[in-house]
Each structure stands twice: as C-alpha cells, then as structure tokens.
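This report refers to the structure that appears directly beneath it.
The complex is shown incomplete by one protein chain, all other protein chains being positioned as in the whole.
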Amino acid sequence: MNGAGMATRKTDGPAGAGGERASAGQAPLLEIDRLCVSAHINGQDWRALENITLRVDRGETRGLVGESGSGKSLTLRAAMGLLPGSLSVTSGAIRFKGRDLLADGGKAMAAVRGTGIAMVFQEPAVALNPVMRVGRQITDSVSARRGWGRRQAREFAVELMDQVGIRDPKRWVEAYPHQLSGGMRQRVMIASAIACGPELIFCDEPTTALDVTVQSQILKLFSKLQADLHAGFLYVTHDLSVVAEFCSSLSVMYAGRIVEQSDDLKAMVQAPVHPYTRALLGAVPRIKGPIQRLRGLSSSAPPLTERSQAPTAPLAEVSPGWQVAPASPEEVELFETGVQAWEAQA
Amino acid sequence: MTEVMIEKKRAGLMSRIGRTGRRRGNTHLLIGAVIVGLIVLMAICAPLLTRYGPIDQDFTATLQGPSWTHLLGTDNLGRDLWSRILFGARTDLFLATVAVAAPLVIGTAIGALSGYFGGWFDTIIMRIADIVVAFPFYVLVISLVFIMGNGVGSIFAAISIVSWVAYARIVRAETMVLSSTDFVDALKVGGLGSGRIVFRHLVPNVVSQAIVYAMSDIVANIGVIVTLSYFGMGIVPPTPDWGSMMADGQPFFAGGYYGLMVVPAAAVIVTSFGLSLVGDGLANVLRVKR
Partner (left out) sequence: MGSAGMTGGSELVAEDISVTFATRRRDAGHRALAGVSLGVRPGEIVGLVGESGSGKSTLGRVIVGLQQDYTGTLRFGGEVLAHRRTRAQRRAIQMVFQDPYASLDPQMTVWKMLEELLIVHGIGENREARRARSEELMRLVHMPPTLLDTRPAGMSGGQRQRVAIARALSVGPQLLVADEATSALDVSVQAGIINLFADLRAEIGLSILFISHNLAVVRSLCDRVAVICQGEIVEEAETRAVFDAPRHDYTRQLLAAAPDLP
C-alpha cells in the first residue's frame, strides 16, 4: 500500500523475546521492544508500562487483553505517539518495518500515523465529527494528501463504504453521524481508518459498545479486511471470547506488564500457563461446554501508585513463540486462591 | 464495560481539562474573594472606619477635596464622601444579596419540579417564564414603583418577579438531564415519593449551577439598584446608596467636582468585578467537582 516515503532499512537485529521468529532479511511490521512508559504524578515517576515486548507481522491478528487499567490503551497510544502529556517513554524502542519511530523526535511517527498505521476507537460517537458528512470524514485526510477534488473523494468514499458493508452507500455518504446506527458509525470509523491503505491497524475495543449481532458483523468485517488488505492487526479488548473469534495470536497484560503471550492463540487458551491468564479465562462465561461457576477477580489491576516498583524478570520461553512471565508466590496466591478472599473483603 | 469505560475516559478527560480549569478557577476565586471580602468587611465595620455619619451635613465644609479630615472630600451638603461610600455599600450589597435569595429558592424549586414532572406542568411554567422575560424589565419596575411607591420594597418585588426565571431554566435543564439517566428510576423503584426525589436527590445535585449563577445575579442586582436609585426610583434619600450619590453629584460634574460621581461609580465597578471573579472561579471549581 502506500507506505510512500518510508525507508525500509534493515533492522540492527530484532531484540527481545520474540526474536527468533523474524525471518532473516525482513523486519517485522511492528516491533515493540522492552518499552517502558512512566507517568508523572505528584512530582514522582511511576511505571505505567514495563518492558512491553510484542510484535505484529504482516497478516497477523494479535489480541491484547487485560482488565481495565492494565495498560492496553496506553500501549497503543505509545505506539501511535499519542501519549498524554503526563506520560512519557523512558526506554525501549518501537519499530515499524524496522524503522525506529521514537528516534528522530517524533517525525518518523508523524509520517507513519494515518498512512502506515491507522486506529479504530471504541466509541464511534465520540471519535466522529458530528457536523461533518460521513463521506467527507472518511476521505478527508486522503483527499488532502492526494489533492483530490470533491467528486473523486466522494466516489472513493462510496467505494470504501461499500467495502465495509454499508448497504446503499450512495444514500449514506451525505449523512451526518447522528443519523447512523451504532454499528454503521463503527463501519464509518473503520472505513476512514482503511482509507489511506494502512499496513497496520490498531483497534481499541471497537465492538464493546455494540450489540452481539452487530459485534459479530463487525468481527466478520475485520476478518474480511484482513484477508483483503493483508494488514497486521493489534486488537485490544477485555473480552477474551471476542479475541478468540478474530485473532490468531494473543498477549495478556496485567498491571502494565505482559504476563503471557503466544503466537498460537488456541494453544494458549487451551492450556494457559500464567495464573492470571487462567483466572482471566475462568471469568469468561461460555456458550458451549459444561456450565461452571465463574471466577471473579479483583475489580481492576492496582493503580499505578500502588504497584510494586521492583524490576520484573524477563519473560521465559515455554515453547517457540510462547512466553510467560514468572509468577511470584504472592501472585499465584492472588490469582489462584485470592479470588474468593477478594470477594469477601472488597 | 462499555459505558463505564466511556464514562471513565470522559472523567479522565474532564479531570485533565479540569486541572487547568481548576487552577485558573482557584486564582480567580482567590482574587475575587479578597476583593469582595474586603468590601464586605468595610461595609460591616463602616462605623469604625469613619468619624462621620453618612447623612451628617456640615455646611461649613461643602464640596471639599480629599484631605486628612475628609478622606475623599465632601459633597454639596458637606456630607463626608468616604462614609457615604461605606454606608452605601451596606445598603446596595445587602439589598442585592437579599434580592438574590428569594429568586434562587423559588426558581430552583420551580425548575426542579418542572424538569422532573415535565408534561403540562412544565409547559405552563415555561410559558409563564417566557412571558415574564419578554416583558421589558424597567417598564415592570416603573409600574411597580407607581403602584407600591419608591423604595426597597418595589425594587425587591421587581427583581423577584423577574429573576426566578433564570434559576428555573438552569435548574430545569440540569434536572431533565439527570432524570433521563437511571438515577431517578432507581429512586422510584425504591418507593421514594416525588417530593423526596426532587428535593433530597435532584436539587442537591443541580443546585451548584444555580449558586454559580447567583454570583453574577448579585452583580446584575447591584446594577439594577444603582440604576433605579440614580433615576430617583429606588432607594429613597437620605439613605446612602451609590446610585443616588451619583445622581446627587451629577450637577457638580461640569464644575470640576468629578469625585462626587467617579468615586461611587468606581465602587460599583470594583464590587462587580470582584463578584464576577468569584462567580467565574466557583463555576470552574464546581465544574471540576462534578
């Protein structure tokens, strides 16, 4: 697609845990390498993300799951260079096709945003401009970049709307966001994300606000787009069953760290190693199989200021492409047996 | 997860906006509070701050300039300008503040009931409000003055009749927003009566908006009182008041006795400025809290 102007220079060798997988010669699409982000709160620095290492290849769909406050959105924001003011990257690298996006003071990042990398947000009602016709919103940035006229932009918008499954796009291209249903708005968001032909698409809970049937349609659409565009997806959600529907690989976050990740989602979901992953899976109600009592977990990961500031051990390889963080005895206690205890006390 | 997350995100955003807002709000509030506080203090301690009564005339010392005996000079009847300003503050500030109380209470109650019940009750209230607002204020005041005579009572009545509308509208809008969430339904299912829901749950949640508005309303009231008194329809002499002081000083303006008009005008301006800052600051601080 149009990664125009993007230098695809060779990496200085992939670092971090997932290293083995990179075929020699071609750098992975996205590589986040031991990324640390800290938050400046009350004159003190707190670690918000710690040694996040993950990668997304071309055509790969990676799920990033974890409970509220675990740092999923923050990881996406850091990779897009959209961290809020009080947060900053303290160490680590973010490489897009081998090029370090943090290197030249954010210039590389800005060049990639909206052309190489696109993002779909959770709440289309908030992310869309209420007073702009949807057709224009979809093509706004592209037509500016390509110097298109009105007619051309409109035709392209209709084409994209058709591609994301909006029936009768000619009718809706002139509509305003409030005239559309939630599902249609999300489709419009997706259309504007793919307008520039991105190679990597970040999704931050794009279906959490939607009804089951609409959610299922949107997930189908993502699968179709993934096949059409051969783009990489990094899909953030708190709902493991959604991820299982759409993703091929999975990373699990807890309190700003990755606790377990695997290139083979199915294998990991069937035999999770880290106690937190097990607990998270135990909380998901199932459509099939035996009905079991669900496992509740604490309301959310501890806030930044109450997290342990001790350095964490690196992920250990369970099998090729599957890494797990070592769990301390306290964590095992917390996730395995602390469930009922928490329910009783808080 | 959806709504909660959206809500949290919104809250996060608001707190970020809020943080700068609050900082500004705090300085505004601080400066405003200092100004208003000083003026109020001076008004309360007026007898301690001057040797002269506000209506004591001294024909041996008329139209004097500022001096150690008369800090701001005297007027054509030899009354000390400084003490008239101090005692005028008592009259004007007190009246303006008291005149806010009735509309605040009445308007909040009407607005909350109107927003909660909706339907024909709401329609009638809002029509009445439209009519009141459409009626020219000063025409209303002058008619009242004709009926009730000059003085505090007429001013009070005129302001009350008109300004409850603004409170009612503010509170009604906030109440309607709140009522459309699960909030009120949850209370209804709990079996609480309408009166309880409106006055114990809705009003405490919306009244802060009305209070912020009340600050600017005091400013408006000062304007009204001063204007009416200036035109001889408000405070009846010899009660000291900034409006009638300006009126009294006007004939001497051309003769170079600027102070007689400028000093009370400055008092009005500084007071209004201080109150506006307080209102502004309160609005910012309260917006953050919600």
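General remarks:
All chains are identified by letter, namely A and B, in their written order; residue positions are counted from 1 within each chain.
Here, a contact is a pair of C-beta atoms (placed from the backbone, for glycine too) under 8 Å apart; a residue touches a chain by one contact, two chains touch by 3 or more.
The shown structure was predicted, so the numbers you read here are calculated from the model rather than taken from an experiment.
Every shown chain touched by the omitted chain in the complete complex is listed here: A, B. Interface note for the absent chain: among A:A79, A:M161 or A:V269, the touching residue is A:V269. Among A:Q26, A:S68 or A:S223, only A:S68 touches the chain that is left out of the view. Which of A:C196, A:V242, A:V259 or A:L304 touches the hidden chain is settled by the complete complex: it is A:V242. Within chain B, the residues in touch with the undisplayed chain are 1-4, 7, 181-183, 185-193, 196, 200-201, 204-205.
Touching the omitted chain from chain A are residues 67-68, 182, 211-217, 219, 238-242, 244-245, 265-266, 269-270, 279-288, 291-300, 343-346.
Methods note: only the chains that are shown with their structure count from here on.
Here the spacing of chain A and chain B, counted between their Cα centres, is 52 Å.
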